[in-house]
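Omission of a single protein chain aside, the complex is shown with its protein chains in their original locations.
Now for chain A:
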Amino acid sequence: MSTNKASRIGEEIWKTRVDKVNAELVTLTYGTIVAQLCQDYNSDYQEVNKQLDKMGYNIGMRLIEDFLAKSGVGRCANFRETADMIAKVGFKIFLNVAPTVTNWTSDNNQFSLIFDDNPLADFVELPDDGRAQDELWFSNILCGVLRGSLEMVQVQIEAHFVSDVLRGDDTTEMRVSLVRYIEDEMPPEEE
């Protein structure tokens, strides 16, 4: 399936099959979650990143059902197709953005998602404490969402942000790597 086709599917679903809510309510709610974590962990941003990733993982495990039900798409033929599906259909349905897929490695096992827009980070400025801009990945929940949802369709990945406009970088970029396709049944997870 081509990137364009994936984009069309994403647009179509967003327009016709997605219940909407005011974007600011979502943005602000996510903001309070991150703020609360920073408070609870005394601005230990590594720990905040970890917690956000965990929350995302929990969300991803449930979100995949919704994704499959709404999109009706089948199994991807390869990891490149998976990438388009994530960027043009998944992100479109749930965040109304369609990040660019780029920077593939030659073995087709790693790519980057570049976000021009990130609704989670609207209204946000990181604390000026000399650390947050070096340590906190504000939107880290998204990494967990990808990890959780793909694991449910037997694709084990690793995802992390490598740059973020909130940190003063020119782009917001997430790096996604294929670890392996899970062959047998699900490994037990206690999260």
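As a working rule, contacts are C-beta pairs under 8 Å (C-beta built on N, C-alpha and C of every residue); 3 or more make two chains touch, one makes a residue touch a chain; residues count from 1.
The rule we apply is simple: contacts and distances are computed from a predicted model.
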{"item": "Among \"Trafficking protein particle complex subunit\", \"Ribosome biogenesis protein NOP53\", \"ATP synthase subunit delta', mitochondrial\" or \"Actin-related protein 2/3 complex subunit 3\", the UniProt name of the subunit that does not appear here", "value": "\"Trafficking protein particle complex subunit\""}
{"item": "Of A:Thr16, A:Thr32 or A:Ser106, the residue in touch with the unshown chain", "value": "A:Thr32"}
{"item": "Residue of A:Asn109, A:Gln133, A:Gln154 or A:Ser177 in touch with the missing chain, whole complex considered", "value": "A:Gln133"}
{"item": "Touch list for chain A against the chain that is not drawn", "value": "18-36, 38, 40, 51, 55, 58-59, 62-63, 66, 93-96, 119, 122-128, 130, 132-133, 165, 167-170"}
